[in-house]
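I have placed the structure first, in the form of structure tokens, so that the comments after it can refer back to it.
As you look at this complex, bear in mind that one protein chain is not there, while each of the others sits in place.
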């Protein structure tokens, strides 16, 4: 299978640095350095910009604690899928643009000293779509957490299943849920964090099923696309439809957490969830 | 505790025989013999009259198969409860009127040859209210079904918990549910049949929780009294509120079954529920 | 004849009027007034509920929201708390401090989704091995049509069943109004505590009076008859331990009330933590299995013999074979069609 993998250059070379970013919510012009210091949250209106996988990991984990696992997983093209360009070209472009091999990164790390398994998604990689690589990484993260007896945290950011892998992408819903069911049966905690957006098949599998579900404010969270929903049914959408606060009101999100508080609150929840008896395949926790 | 128990005379002596009964639904005058032949269902409009415990057992079970268990359980007066008359006097009057010792009868029997544990309630005994005797009988029926490994059937007809026993009546919700949870854990089937009326604490415990829930047509089934509900909240009640068909539409009743079909349909459901492997404490089924 | 529990009932009737004089505005001489004063104290709007009590009791509290099915019912509060270093899951009903909050919290009357949230969080407690502490104060489950539509009875039944078998310790505190099934749904425990002025009943005194006395004016009479005070409930065995309230009552001193509760709760948590979970669950089963008073007579079965089945063919056969079998007349059907006493539970 011929596929060129990009060299992983510093992304400074790929993107000319802009000094300013316009907030899509309040339209304020924001100095990038300032935005970055504010964890990519608009200091003026609180709009939560999307985060890259590495930014997310750096914001959540103790410095230097992250060890990536299974970095070598890459997508192939089981269907020979071509739309306006071939699927492998889309993957290659996304790799080039993000410096990632696919839309999820998983590994182990520490949060306020607690060892956890963590998987974060990157919307920048083909809309965070879930193909076999994302599904495989979620399953391995769950199996890794089970093996080591440490909690699992997943930060979702995804438009759903990756169409270019057809029903094999759909089957990742089963793969991930089956692994999570084993984690639950072994009483190993799992916390789901939903960021903007968490939709389609990712919401309809692991993202919805945390022991505790956290969400960032105003994130788009839903199953059916608003276009599909409104178009098919011809109904007006309720206000705030498919936003974090809507999901919270309807009972599917435990807490809406500002990004600035996320690390601390996640750690707090994990401290409560940590079983009083050892669990998982080993009780060994470092 | 001084309490007089009635002698159990034939009820023909207590009630002068009437020839006719007026249907409360279609107002037709019905010849009693005709009504009885029709299983106490109005031949003109299908109104299901309430049944005594013995009539219910005779309609459901194979002839001569019923063996009553724990017939000696009788209510006492733990609170010394007196309203317009003392509780023991109310009990004695109900015993006299019905020929029963309390509002439930349980035992073993056969339905189309299958051995089951069965408990039936009698609304004629203080509105079928659940005090310690009814709770104890339900628990013993569940424990008996578990012990012998035979399905449990309960036919409810009750206005709820018996106020005159205070919170001790309320505690029967726990007693009955705890016994049913053990039955479920042992994979012994339980079918709930709701007849008119099944309300209050009986609906909020065992009646709602069958593996399969059957209901007779147009039975009153609900938790809060319509007076309480409407009075407290000041809302208009939806049409058909708290009737079998309402409960069916809202997902709490599997099937609405005409009385004429109940025996056959119950047997059919029980044949499906019978586990493929032996269950309960013994696999012995006669 | 066996009379298993009656002794406790007798005790309730005879022993425990003595504390009535602690209730303000109630001369000890009039037991009806004394009980009614306690009902008023239990319903006092300034009485501390789960959130006010956690503010005193808990070092840390993380509320969890939603039933993962339909909504988040703010009449029920649930979450993680730390009580003197002990991690627990807490559940309780919550009223509002003002009208706006009361509307949001349905005046503290939970809908089915409130109990389903409680169940979800209690199941989480079981998985994590955390004990559960519940704070009970509710006039009753929400009695509106939407509550019925979404299965309030199913939710109560399921929650009671879940708590009866939950494989982790459960400490329940009746802090205010223990109103019937809406209270019981979160009040099944290994140990049931009650604040001194709490009440617990199978139906509201007003509801009881309106059914049995045909007027709500007799609510104090019904309250006395139902023996709904904490002390009476302890005598009946429904409550295990009564915790004295400071001064004029819990409403007047949240801090001291919380401190006393905290001492009692931590004692119970530590006691229960020492019991193996299998033993704990079996003891809990026995606790509820033995509640309720009845007698058991020896002698012949009193239930009238069951007649043959009522199908037309059978019935005809029955008539033909008359004399061979005794066919008692059915009860007159008319009187079985009276409206039921609907307010029960």
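Just a few scattered comments:
The letters A, B and C name the chains in turn, as written, and every chain counts its residues from 1.
FYI, contacts are C-beta pairs under 8 Å (C-beta built on N, C-alpha and C of every residue); 3 or more make two chains touch, one makes a residue touch a chain.
Quick caveat, the model's predicted, so the values are computed rather than measured.
In the whole complex the chain that is left out makes contact with A, B, C. Taking the complete complex into account, residues 68-70, 112, 116, 150-151, 154 of chain C touch the chain not shown. As for the chain not pictured, it touches chain A at residues 1, 3, 5, 8, 10-12, 15, 17-18, 21-22, 24, 32, 35-37, 39-40, 49-55, 57-64, 66, 68, 70-84, 98-101, 105, 123-124, 127-129, 131-133, 135-136, 139, 158-163, 165-175, 177-182, 185, 197, 199-201, 203-209, 220, 222-229, 232-233, 235, 237-238, 241-242, 246, 250-252, 263.
Within the complete assembly, residues 184, 187, 189, 211-213, 248-255, 265, 268-269, 271-277 of chain B touch the chain that is not shown.
Keep in mind that, in the parts below, only the chains that are shown with their structure count from here on.
Distance from per-chain Cα centroids to the pooled protein Cα centroid is smallest for C. Centre-to-centre separation between chain B and chain C, using Cα means, comes to 23 Å. Computed centre separation for the pair chain A/chain C is 43 angstrom, with centres defined by C-alpha atoms.
Annotation: 53 Å between the Cα-based centres of chain A and chain B. Not a single residue in chain B touches at least two other chains.
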